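The following block contains the structure, expressed as structure tokens.
Excluded from the complex is one protein chain; the other protein chains are retained at their positions.
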Amino acid sequence: MQNRPPENRKKNIENLVEIKDVSFSYGFRPVLKAITMAVPRGKVVSIMGLSGCGKTTLLRLIGGALKPRKGEVRVDGQVVNRMQRNQLYALRRKMGMLYQFGALFTDMSAFENVAFQIREHTDLPEDLIQDLVLMKLNAVGLRGAHHLMPAELSGGMARRVALARAIALDPTLIMYDEPFTGLDPISMGVISNLLRRLNDALGATSIVVTHDVQETLKIVDYVYFMADGAIVAQGTPDEIRKSDAPFVHQFVWGEIDGPMPFHMPGAPYARDLALETARA
Amino acid sequence: MPERVLDGLRGIGHKVVNGVWRLGYASGFFLMTLLRSGTSFRRFHLTIKEIFSAGVLSLIIIIVSGLFVGMVLGLQGYETLQKYGSSEAVGTLVALSLTRELGPVVAALLFASRAGSAMTAEIGLMKATEQISAMEMMAVDPIARVIGPRFWGGVISMPLLAAIFSAVGVFGGYLVAVVLIGVDAGAFWSQMQNAVDFRHDILNGIIKSVVFGVAVTAIALFEGYDAPPTAEGVSGATTRTVVTSSLAILGLDFVLTAFMFTGI
Partner (left out) sequence: MEKTLYLWVGIFVCAGIAALFVLALKVGNASSTFNTGDIYRVNAEFDNIGGLKASAPVKSAGVVVGRVDGIQFDGKKFVARVTMKIDKRYTFPKDTSVSILTSGLLGEQYIGLEAGGDSEMLKDGETLKLTQSAVVLEKLIGQFLYSKAAEGGAK
């Protein structure tokens, strides 16, 4: 695996990803409201929040799969939402994305999945490709599984193969969409360990969208908290752990009741049980 | 007017507007598939894999159905023709029915049910498990790499399947009429050869099957690509493929027959 020499970093812009005042809606439903955030080069940044707060949408905006209604998204200094298809594809070659359940191509083996990007975008000879693929699989600890089909892999293994696939071309930016969902504690530990190690070894920048707080706080450099399409809190893992902002506190420590109420708003309990007659 | 009637009308209007919008979207999708067909031909092995999936795997149902259709035509044809003393024309009847109509149409209907629905399910599932998004994020155009080869695989397979259907059907008719019933073999073949014209009947049948191939494959691929990423979504899309393809085949058959065989 390559190690980017530090000199290169100084020449480049400090923030790899910059999101300025971005708003987005699905149809008439607003999902992101004037979000501004930055991801510094070489760091692991996490975006946390409840399901449906817009975290995955943010990843899609960075990758150029969606266009914001207002604002701009910059990756490596270039404005993603105003790019032509060719430029976008060139940019995507520098990005790697790990999907929630791996999204491996089911009609190809693990080896072929990892080799896919290399074969599509380079003209390297087969023996070189074989070496590269086995190296990537070795990095995630699954070199021995290279011949297996995705259906034969467990959830955790599939996600690791997908990670090997995401880093096949040594990307500058790696994005993770809920990487810890549905994993056993061992697999979770493996993935979070890999996440940090790969980021540092490749000299890359990582963005992790998750709601697995405790696991993530161990490995990230900075955290953004989202709720209802806006950023409600941000800080380093220590700041977050010590924070007494009500929502952050409830989220980090898994409290049942707080700014996010336990009971969904509705009619008073007594009235529903017909203990009180409804006033006409 | 009562509220229910107004609601009904609004519902119909809504459906029509939706339908037209969807048709436009589908046409755009179809156009893009055609424009990005370069990959399907430059990397022809991708298309060959799809010819196998769509064509070779449909061979059994096509051959068996063709045989039975031909045999039934021979049987029914003989029953009716012998009342007018023209039992020797059964060869003509079987051959013309198959090459002009039944070959292309029935083969296309079977193709839609077997290969079309399989394509829809495959693409729908790929979309639901985010494989298509993953491919896009890896800077590989899914329309060029996934949809294109399947489209051309279907279009190439369809006329071959229709030809095999017709040929096997004629053989089925021969089996029933000559071998089983005892119509004179010489009369069977000679009357048929006199009546069936290569350009008029066989070629037109082939043109029909190509048109059906384009329609069925395009519908199957679009429904799969547009399916909601859930289990019900994919199953609904598969059903829609079979229904829409069948209607399209029969409708196009009428239009093409009117052009080709009656000189409108």
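Chains here go by letter, A and B, matching the order in which they are written, and residues are numbered from 1 within each.
Just so we're on the same page, a residue touches a chain if its C-beta (ideal position, glycine included) is under 8 Å from a C-beta of that chain, and two chains touch if they have at least 3 such contacts.
What you see is a predicted model; the values in this text were computed from it and never measured.
Quick one: jot down which shown chains the absent chain touches.
B
Given that one chain is not shown, which residue among B:A26, B:L93 or B:L161 touches it?
Answer from the full complex: B:L161 touches the omitted chain.
In the full complex, which of B:I202, B:I219, B:V234 or B:L252 touches the chain missing from this view?
With B:I202, B:I219, B:V234 or B:L252 as choices, the missing chain is touched by B:I202.
For the chain left out of this view, which of B:A26, B:V69 or B:A95 touches it?
B:A95
Which parts of chain B face the unshown chain closely enough to count as touching?
Chain B touches the chain not shown through residues 48-49, 51-52, 55-56, 59, 95, 99, 157, 159-161, 163-164, 166-168, 170, 189, 192-194, 196-202, 206, 263.
Rule of thumb we're sticking to: only the chains that are shown with their structure count from here on.
What's the distance between the Cα centroids of chain A and chain B, rounded to whole Å?
Each chain's C-alpha centroid was found; their separation is 43 Å.
Under the touch definition given earlier, write down the residues of chain A that touch chain B in their complex.
63, 65, 88-90, 92-93, 95, 97, 99-101, 103-106, 116-117, 120-121
Can you list the chain B residues touching chain A in their complex?
Going through chain B, the ones touching chain A are 125-126, 129-131, 133-141, 145.
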